[in-house]
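With one protein chain removed, the remaining protein chains of the complex are shown where they sit.
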Amino acid sequence: MVVIMTSDATEAQIDDVISRVHRAGGEAFVSRGLHRTIIGLLGDVDEFRSLNLRRMAGVADVIRISTPYKLVSRDQGPERSTVVVGRDATRAGVPIGPDHFTLLAGPCAVESLDQTLESAEMAKAAGATLLRGGAFRPQTLPYAFHGLGKSGLRILAEAGAATGLPVVTEVTEVSDVALVAEHADMLQIGARNMQNFGLLNAVGATRKPVLLKRGIQATIEEWLMAAEYVAQRGNLDIVLCERGIRTFESATPATLDISSVPTVQRLSHLPVLVDPTHASGRRDLVLPLSRAAIAAGADGLLVDIHPDPESALCDGPQALAGPEIRELAAAIRRMAPLVDRQTPGVTPSP
Amino acid sequence: MVVIMTSDATEAQIDDVISRVHRAGGEAFVSRGLHRTIIGLLGDVDEFRSLNLRRMAGVADVIRISTPYKLVSRDQGPERSTVVVGRDATRAGVPIGPDHFTLLAGPCAVESLDQTLESAEMAKAAGATLLRGGAFRPQTLPYAFHGLGKSGLRILAEAGAATGLPVVTEVTEVSDVALVAEHADMLQIGARNMQNFGLLNAVGATRKPVLLKRGIQATIEEWLMAAEYVAQRGNLDIVLCERGIRTFESATPATLDISSVPTVQRLSHLPVLVDPTHASGRRDLVLPLSRAAIAAGADGLLVDIHPDPESALCDGPQALAGPEIRELAAAIRRMAPLVDRQTPGVTPSP
Amino acid sequence: MVVIMTSDATEAQIDDVISRVHRAGGEAFVSRGLHRTIIGLLGDVDEFRSLNLRRMAGVADVIRISTPYKLVSRDQGPERSTVVVGRDATRAGVPIGPDHFTLLAGPCAVESLDQTLESAEMAKAAGATLLRGGAFRPQTLPYAFHGLGKSGLRILAEAGAATGLPVVTEVTEVSDVALVAEHADMLQIGARNMQNFGLLNAVGATRKPVLLKRGIQATIEEWLMAAEYVAQRGNLDIVLCERGIRTFESATPATLDISSVPTVQRLSHLPVLVDPTHASGRRDLVLPLSRAAIAAGADGLLVDIHPDPESALCDGPQALAGPEIRELAAAIRRMAPLVDRQTPGVTPSP
Partner (left out) sequence: MVVIMTSDATEAQIDDVISRVHRAGGEAFVSRGLHRTIIGLLGDVDEFRSLNLRRMAGVADVIRISTPYKLVSRDQGPERSTVVVGRDATRAGVPIGPDHFTLLAGPCAVESLDQTLESAEMAKAAGATLLRGGAFRPQTLPYAFHGLGKSGLRILAEAGAATGLPVVTEVTEVSDVALVAEHADMLQIGARNMQNFGLLNAVGATRKPVLLKRGIQATIEEWLMAAEYVAQRGNLDIVLCERGIRTFESATPATLDISSVPTVQRLSHLPVLVDPTHASGRRDLVLPLSRAAIAAGADGLLVDIHPDPESALCDGPQALAGPEIRELAAAIRRMAPLVDRQTPGVTPSP
């Protein structure tokens, strides 16, 4: 931390700051200039925060230098992490990380076994190695479809078993975490719950990998602090997912912050995916945004697909169907190697 | 709803839309023009939403006309509501609504019985008729002070009893709702939980009034939809609270959307308060923003106070202390009558 | 400026920074800590900017401490300024500043002499002491009404002379500045032109007071930097005007940043007005926002009025007509004294 004194701060005020820092066990280095004095602080930043230095007489500003997250910071080590989903006695698991490009696909909402199985097969054919589907679905609209709940979980697990794809699904309540963890291989925290700290703690206490979507209002720093909550409970198998932020532009439901991909990869060792579906709101935008995500260096994609988008109970207008899925698979196959990525699920073109 | 057809839509496409609407039990009125055909829909809008009309061939756009909330809408009746907090066999309760200007005040975080009692007495002296304090505190920073929890609730209830002020406090977890409802007279939903639908349902199922803060990312329409979740469970004792939205301006931690006060009052019958503390981040802004809230027609204020802000464990820099609280009381006393408000807790100046 | 070195910066890298600063004539104060070294810089900040210190090896960050504006900063002196508009041999002029509450009113667009005269008389009756009207009107829509231009200026001047009100009008082109300055007593720079630096320089070179609206995208700091451009040319008669910023909220055309009023008054000595008309987009919002502006401490208001809003060529839906203007006058008369303001144009109520 750096304390900037006002231009008219007195010596006594400067000494007050220094002694308060010393009492908290920190060191203070003073730079006296013609116009202002600057005091550099070394020691326990969290301790300093509680000193209320900013409130002291003669203090103009206090500037934080270190990051407010530690376990998920790239400062922990130069290597980016790979998170493996669905590894157990019988399965090797699916890697998400710097060496691969991983496709997660499936229906926005699980509606029936048929629809989910069909979606899972479409996903697999397109190169997806993880099946994502919604059983518990938070909805802004109080009068909308909220998902099948527990029976949706069972359908999803069955479709995953049938296709051999590990399963990813959203959990929205602390009381559902154990149930969802029983049926799913990865727990998704949705954008609206990114700062639901009770839920972050609860998934942090499981041994399942966590998919943490960015809140539409969240800065990158807040997103990494949310990941830190999960990590604090001992669970470092966290995958981040950019899905667009809220801005003034209304041509799209959210503005996909493509710059967040390389930015997060510089600040954190965690893998980062892109969800092009919810930011676009239109099927014809999903493909260009997916290509952009691959090219920007994302570690994978999360896309909504549906065998019959016109009849989908949720978000039909942006779900991919047959032709677009084949085009997406082709884009991954051709572009991922250009950014040095393996794509294990993608069959080479004939 | 209005369906706008593309300029090259065929008669068959127009007929398809009409028959899909008819099958769903709705009526369709067609306006054929030189360039475009427009189809007006009447009937159950929620049913129409699931028709995926926007996806049909020849459809350019679908425009919603009615609001997505009903119980909290002002269309329910021309009168604005008054919510009474803390009414029981022995107490008349404190009204929040169009005829009063109600001050809620107290410490951001309950730290000790002494600090809370002292804050409560300061609050009461300033004209507050409700004591607000934090026992469970969600925090963006994983390494910050998260509140005293259950013992904080007991301290708050004791301070409320000692001063005769009903108590308002935040609840952050579904599993805490019963406990908090036992100790508090009003349940606060914080900005980060405005779309925590499980929590909204849980407080909706209690018989306690709910204070619903606006999320920093939430449109006014989404805020009213969140209130609708609470109302759907049978609890219409909801008070809204504007506390600033996230914008590009970083001179303040959030941008207080003062226009939301009259806008919400036009769209909904629910009372609306202003919290000037969290939007400002600086004590010297709280007073002008409080005056602006009174003048704009807010039904009350929610302010942080602290007997010794310099030592506060949270948000000290924006808590009001003695002199500012007296100035706030004077502002309410002088300005509230100008907007036709009673202020029962405020002692007339000598 | 403060230079923060990376945690692994070498002594040689630290020395490089120091010698680069010395070569530029600055002083460097070094604080060596356990984890990081911090270098405080004293001297000519603009010179330092060109050193590209942030690019040097071992540098983690460079933090600016001083403000990027000087002439308009409140550091120039503790007193807030009063700008006098329309002072000449025969007129005392109208003050805008900390001791008064000044109402500027008139038609958004000058349409005819009759409409302008009638508006001017309505404005004066309501207590306005300055007549504002649009002759040159920038429009987002290419196919909209762009104002009467030069003949509008003459009409405005005539209406001003007839009512004794000095005249304020927008100038949009460098080539029009001399012409507008000839007819008007104060030159308005609209929100879209806040960073039209050529225009800022041109009005800065006149001797007329300038009304500088905040751009919808502009931070408070950028707004003050725009004012600095005007001041650099020797014209310090600048009045700022908050008119709402662009955010995600679409219930209003812009979000009135009421906090900017006290924030600007803390950072700058310049007066600051509020324009509640363009942020609201609805007549019924103008009054509550006007009251909020008075209460927040604004130095005045700028409102659109029209004798017959239903037939207005521009922005009719938010222009005030007879009854609302009388209500606004009453609000100013009753509230301005509560914030210690004189209102010379406002007739005491009978």
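Chains: A, B and C, in written order; residue numbering restarts at 1 for each.
Assume a contact is a pair of C-beta atoms (placed from the backbone, for glycine too) under 8 Å apart; a residue touches a chain by one contact, two chains touch by 3 or more.
For clarity, every value in this text was computed on a predicted model and none was experimentally measured.
Although one chain is omitted from the display, it touches the following shown chains in the full assembly: A, B, C. Looking at C:102, C:163 or C:193, the residue that reaches the missing chain in the full complex is C:193.
Only one residue from A:52, A:119, A:169 or A:217 touches the chain missing from this view: A:217. Of the options C:6, C:82, C:112 or C:232, the residue whose C-beta touches the omitted chain is C:232.
Of the listed residues C:216, C:236 or C:258, the one in contact with the hidden chain in the full complex is C:216. Interface with the hidden chain, as seen from chain B, comprises residues 2, 4, 7, 27, 29-36, 38, 40, 42, 60-61, 63, 65, 75, 246-248, 250. Remark: the residues of chain C touching the chain excluded from display are 46, 49-50, 52, 54-56, 68-69, 138-145, 172-175, 192-193, 195-198, 215-217, 222, 225, 228-229, 232, 246, 309-313, 316-317. By the touch rule set out above, chain A reaches the unshown chain at residues 217, 219-221, 245, 247-252, 255-263, 266, 279-280, 284-285, 288-289, 291-297, 331, 334-335, 338-339.
Basically, only the chains that are shown with their structure count from here on.
Relative to the whole-protein C-alpha centroid, the nearest chain centroid is that of B. The pairing of chain A with chain C is characterised as same-residue: of all residue numbers used at this interface, over half are used by both copies. Spacing of chain A relative to chain C, judged by their CA centroids, is 40 angstrom. Residue positions 247-248, 250 of chain C each touch two or more of the other chains.
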